[in-house]
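All protein chains but one are shown at their positions in the complex.
Right after this comes chain A.
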Amino acid sequence: MTLIHFAILLPVIAAVGIGILYRFYKKVHLGWFVLPIPAVITVYLATLIPAVSNNQVIYETMQFMPRVGMNFDVYIDGLSLLFAILIAGIGTLVVLYSVGYLSKQEKLGNFYVYLLIFMTAMLGVVLNDNVLMLYLFWELTSISSFLLIAYWFTRERSIYGAQKSMLITMFGGFLMLGGFIILSLITDTYSIRGMIEQVPAIQEDPLSMLAIVLILFGAFTKSAQFPFYIWLPDAMEAPTPVSAYLHSATMVKAGLYLVARFTPLFAFSELWVWSILGVGLITLVWAAFNAIKQDDLKAVLAFSTVSQLGLIMSLLGAGALAVQTGAAEGLFTVAVVAAVFHLINHATFKGALFMIIGIVDHETGTRSLKKLGGLMTIMPISFTMTLITSLSMAGIPPFNGFLSKELFLEAMFALREADFSVLADVSVLFPLLAIVGSIFTFVYSVILIRGIFMGKQMPATPKKPQEAPALMLISPMILTLLVVVFGLFPNLLSGSIIDPAAMSILNTSEPLNTEIYHWHGWDSPALWATIAIIAAGALMYLFRDFWKPVYRLGADAFTLNYLYDQGLIYSRLGAERITDGYMTGYIRSYLIYIFGAFVIFSLITLINTDISFDWGVTAPIALPEMLIILIILAAVTAMLITRSRMVSIIMFSTIGFSLSLLFVFFRAVDLALTQLAVEAITTALFLLAFFHLPKRSRHEEHRRFKLNNLMISAAVGVVATVIGLAAYSNRLFDSISQFYIDNVYDLAAGGNMVNVILVDFRGLDTLFETLVFGIAGLGVFVLLKLRVTKEGENKYEEHP
């Protein structure tokens, strides 16, 4: 275990201490004790930046399950380091913010323990080289996210949201595991590095298509892409620090990380490129379109997050083209740079926005856009921060969102010039979708600013609004400051962080020397696109009352949420119906299943094997034996048709006694004796029971009932006979009985071989047979003697 392993596991280790601390010490807000943990990790990770930006990679391994190849292999390059710093850094700010946000009356122990588990899980996902270990941490993020969404577990909506996110992300996670396993089967390694070295082998294998689809399921569900985004708006029931951390800055980016990480592996595939690009753009437009109609501030931000994730996803798709065409050409490298840059930007402005909305909620008591307004003079600091971050989200200069959106548009325009074999005609769609999505983004960003802070002040808020305490303002302030700094000096990041990350996505060692400028010249199409977006967005916002009825067109019956809910209901109903269908509660049904399965499987086996009937020497048939057999047959027939219980008992004994006679003919004297005795006692028992059982021995049955039974029993009888005949005529070995016959006197000093086998050679059987007998006797005694009254130990329920 090295220092880096310790850094990853530190939050979980600390969680134990935090949990104990919380039980005994409640004077100081628990968040203060948690705060140093992510801070230390951030500082430690920051010290790795120089090495990584010099193209070094850090690789450390720790044995976990070496037999199955599941080792804790930490691999740090630009991409992982970028994500890890985001996770730890924003984690620090979120913990700081939560100290102000959550009061000491809340269950803080739960909150911070879950949050710390999540932190370890997320660091584990991004810093891992072993796919099995990656999957382990991946599911740990799902579980801790589930716990955090359901933090206020007494609320129904929280439970619903937690369950939904769990079902959807676990669904994707399992499929992703399948993809990993296929990959490891092709390449015979669990290491992502090792897989990337064997790209040609993967390219040739037909199964790699399946692996791509499965892994994309994992990435799309986690990163809330279309149509799996539906869990994210419902996950907003979580406390706001959680929404800010998990559902905007870190966990939802795990899917992006996965796509970026596997881009060198799958970029050869058209399927990979086009599904990422297409799904990303559809998500971008659809979620931005839906964000406008939301009333709840957090819902607006949730849809906005989905939309921005779609943007980054589409950029990664375009970036994969760069790997395909070769990074040297540089046509699509701009897409990769844009993806990485926007990833950072989104984490900063979206984290800040969530925190500010948490403040607004905290200080006014509501998150509904309908109840808010005119807070500009009351909450000036929050207003300034919202203004900056929202404008950055909308892509307005000079903030960082403008830069990455500009790069995004450039990349989408570049797609038009690319030479596509498949989609040459539709390539004009990509910039068009990008522009439409950006217009919607502009509109909801403006709505956020105007809806909360401008216009009339609403008198109806549940609490009297006031500016938040400094403690809550620090974190969003830092993030807003970053928005401004990255906006004004974008090249601060390019050499140290963006380039190494982009190079690891492209899997190249050539330096990129990215430089990001505000000004691209008059001839840049992106510039004109931005101007058009701002103009169109402003017009759309001003005339929103005219076109907003559009949202009422789509009936609720066609939303994805409706489909999801109905799917859940019908899968439960369907399972119930199927179970009710065969679990009838009647013993007869189950017997029919058992006998039916016996007949069917035996028949299949009999048909599939060449059975031959060759019974060599058989014993001759003598007249007395023939007579006994006839008696047995007659008794059986009588038993089947009689109505009287006396007759059936007597016929049963007849069969038993005839059997003991047969045993005499078959040279089995001990058997005959025992059978005689046992049959006598059994008959006596049946007669004893005679008075205690109902007068009739059978119930009225329909003819169809009888016919069914007859068919089943005939089938069982025939199959049993055929199996018996086949077994008898195919003997493979001689019996081992000769040993007993030879040694019965020498070894056991007895003459009666059957008895010697019973008590000497195979005495254990006899011991436990005696035990069975004893237990049965005890059982009979207890059944007859023990009476628990109905009022008593609720052993029996009330019966009608």
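We take it that contacts are C-beta pairs under 8 Å (C-beta built on N, C-alpha and C of every residue); 3 or more make two chains touch, one makes a residue touch a chain; residues count from 1.
Heads up, the rule we're going with is that contacts and distances are computed from a predicted model.
Undergrad: Quick one: the chain not pictured, UniProt calls it what, "Ring-1,2-phenylacetyl-CoA epoxidase subunit PaaA", "Sulfane dehydrogenase subunit SoxC", "Multicomponent Na+:H+ antiporter subunit C" or "Light-independent protochlorophyllide reductase subunit N"?
TA: Options "Ring-1,2-phenylacetyl-CoA epoxidase subunit PaaA", "Sulfane dehydrogenase subunit SoxC", "Multicomponent Na+:H+ antiporter subunit C" or "Light-independent protochlorophyllide reductase subunit N" considered; the missing chain's recorded name is "Multicomponent Na+:H+ antiporter subunit C".
Undergrad: Please identify, in ascending order, the residues of chain A that touch the omitted chain?
TA: 585-588, 591-592, 595, 615, 618-621, 625, 629, 632-633, 636, 639-640, 645, 648-649, 652, 655-656, 659, 662-663, 665-671, 674-675, 678, 681-682, 685-686, 689, 692-694, 696-699, 701, 708-710, 712-714, 716-718, 720-721, 724-725, 727-728, 735-737, 740-741, 744-745, 750-754, 757-758, 762, 765-766, 769, 772-773, 775-777, 779-780, 783-784, 796-800
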